[in-house]
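Notes follow once the structure below has been shown.
For chain A:
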Amino acid sequence: MTDSTKRIIAALAMVLCLVAQAWGRDFVDMAGRSVAIPDRVARVVTLGAVPVINGFLFALGRRDALVNGLPSELARKFQYVFAPELAGKPIVQGAEKGLAVEDIVSLKPDVVLTMDLATARKLGEIGLPVVYLRWTAPEDVKALMALLGDILGRSKEAGDYAAYFDETMTRVSALIDPLPPALRPRVLYVNLRRLTQPHRIADWWIAKAGGRSMTDDGREQESLTFSLEQMLNWDPEVMIVADQGEAKMAYDDPRFQNISAVRGRRVHVAPAGAHLWANRTIEQPLTLLWAVSVIHPELVSQERLKAEMTAFYNRFFHKSLSRDQIDEILAGSIGR
Partner candidate 1 sequence: MKFSPARSADRLRGDLALAVLAGLLVLLTLFSLTLGRYPVSLETILDILTKSGHASEAARDATARTVVLMVRLPRIVAAVLIGAGLSLSGLAYQTIFRNPMASPALLGVSAGAAFGASVALLLRLSTLLVQGAGFIGGLAAVTIALTANRAINARSIVTLVLCGMVVSALFQALISIVKYVADPVETLPTITFWLMGSLAKITVSDAVVLSGPILVCGLALYLNRWRIGLLALGEHEAATMGVDVRRMRMAVIFLATLMSAATVCVAGVIGWVGLLIPHLARASFGMEPGRLAISTALLGSIFLLAVDDLARSISVVEVPIGVLTALIGAPFFLLFLLRSRQGRWA
Partner candidate 2 sequence: MKAIEIAGLSFRHDVRDAAVLNDISLDLDLGEIIAILGPNGAGKSTLALCLLGLLPRESGSIRLNGRDIGELSRAEMARRVAYVPQSTRSAFAFDVAHMVLMGRLAHIEGMGSPSRHDRRFAEKSMEQVGVWPLRGRLFTELSGGERQLVLIARALAQDAPIVVMDEPTASLDLGNQGRILGLVRDLARTGKSVVMTTHLPDQAFNLKCKVALMKAGRLTAIGPVAEVCSAESMSALYGAPLDALTGGIANELTAFAPRLG
């Protein structure tokens, strides 16, 4: 091969590489699947735990890319406060695993996000660019945000979030670690209607916030079911419920009246912003602070919490919330 031929081949190769770049990049999602995604992501479809994934996009400042709406049973007021344009968008999922696949395809997404592996596999098979996100351990959210930041061209914002997450954890640790076990009250996060503790992650943030979660038994399963007698036996000093209806149930039901949390009026409704704070949500650092404020009110005051909330939503969601809206989030959802 002559020198000039070599040079032409090299030039051609470089051109080809550049061209290939324009066709998109390959990402490896959190299940190890390789997905081809265009450089510029303009259209994102979120499936499954829609409000949770939407929250990620809010925090990365990419709510403009959302093309699907919220299914009615998952809709929350504050999703629309943070992203009013969601209201008119088409809904692409119904009941259990009921995905309107054709509707998803017709939305021409650049990437589809889901936290359910079966969905990822199924849609991947028909050629959609599906990225599987996994959040099991509390720290996973940082890796998740890093991946999303990469895909959506917001690596800086992802880094900012991770830093804030770590910083909040450190702050809380500084307050809580010195507390001896005797000063850590018994805490129970409970769904009173079904007598379950629905999300394992609560055991983590309760412990981090200086409480002893009664359902922390090192289990693998997401939720834990128990009996009424078991709850009476645990006798929690602080109870956390998912909505105001349940709080009322806790105070009204004569069988609960002897529980320490009920007698001490320490039944708290978990706040709900972009999603229920008690479950996995991008607002998790706030969950931690709030948890400290209810378990150890002397360590974090309500004012401090509200200030922190205002700052968070400003910085990450680019939204200035009024005092009333902050209070509304803190009051939690009304309930079913």
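On how the list was made: all candidates are chains of the complex that A comes from, given by their letters.
To be clear about the criterion, a residue touches a chain if its C-beta (ideal position, glycine included) is under 8 Å from a C-beta of that chain, and two chains touch if they have at least 3 such contacts; residues count from 1.
Just so it is clear, the structure is predicted and the values come from calculations on it, not from any experiment.
*Asks:* So which of these touches chain A in the complex, 1 or 2?
*Replies:* 1
*Asks:* Write out the stretch or stretches of chain A touching candidate 1 in their complex.
*Replies:* 73-74, 95-96, 193-195, 225-230, 232-233, 235, 253-255, 257-260, 263, 336
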